[in-house]
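Only a single protein chain was left out; the remaining protein chains are all shown in position.
== chain A ==
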Amino acid sequence: MTVPHQRLSPDPALALRGLVKSFDAKPAVAGIDLDVPAGSFFGLLGPNGAGKTTTLSMAVGLLRPDAGQARILGYDVWADPAAAKARIGVLPDGVRLFDRLTGTELLAYHGLLRGMDAEVVDQRSAELLDVLALGADNRTLVVDYSAGMKKKIGLACAMLHAPRLLVLDEPFEAVDPVSAALIRDILQRYVSGGGTVVFSSHVMAVVERLCSHVAILADGTIRMRGTLAEVRGGRSLEDVFVEVVGGRTATGSELAWL
């Protein structure tokens, strides 16, 4: 096992500085500065198309930003990718897994890819498959998994090498309530053990229940950030969110034909 120890510096787990990204001259992310304190459970909120996935992709080295910096535990993702990438586990959204492998094979693949010893991979994979109720002797290909099972195996792959920072894009999408509760438990235990979780979501209930810190993203910029209590300010998170994002409510006169 060669997972590096967390440096004893006050570096934030994830620090974004002036991140900008445009697709075909259309800005997707227009200058984001964000600090995720180590040991926090950080929720990145935003409506569809706000730039959540784009931001997280740039933070973990999947998408090259037009400008700006991303640092993971003090290591620059784009200048020193090897050091930064060794310290994170990622669950991307809208990205396929190597789904022609069985779940067990996929875990073994990710473990060896992270440079872990085969014995450790064997032991941890069996444990993860058991805890996530995926079945250690299940030989179904991941492509034939249900959507919820795919999320779970993706999460297992992201956690296998015990990273200090987990970046999860929509981890609760398409997950049934039973699995969601299980995932919540696992993530909470991970954070209480000193890990940091950054995840994106637009399900307010989950965020309110889990997060210590939140940031609200809309149209590629951060509209609001802080601890959960600061952002909420005594109201429900959903009210704050709709107000900040500026949603519209139906008056009832349109769609009369429905």
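Heads up, the rule we're going with is that a contact is a pair of C-beta atoms (placed from the backbone, for glycine too) under 8 Å apart; a residue touches a chain by one contact, two chains touch by 3 or more; residues count from 1.
As a working rule, contacts and distances are computed from a predicted model.
Not shown: a single chain whose UniProt protein name, out of "Act minimal PKS chain-length factor (CLF/KS beta)", "ABC-2 type transport system permease protein", "Cell shape-determining protein MreC" or "Cytochrome C oxidase subunit IV", is "ABC-2 type transport system permease protein". Only one residue in the set A:R96, A:R209 or A:R235 touches the chain that does not appear here, and it is A:R96.
Contact with the omitted chain, checked across A:L112, A:V131, A:A181 or A:A229, is made by A:L112.
Counting over the whole complex, chain A has residues 24, 60-64, 81-82, 85-86, 88, 90, 92, 94-102, 104-105, 107-115, 118, 121-122, 125-126, 136-141, 144, 157 touching the chain that is not drawn.
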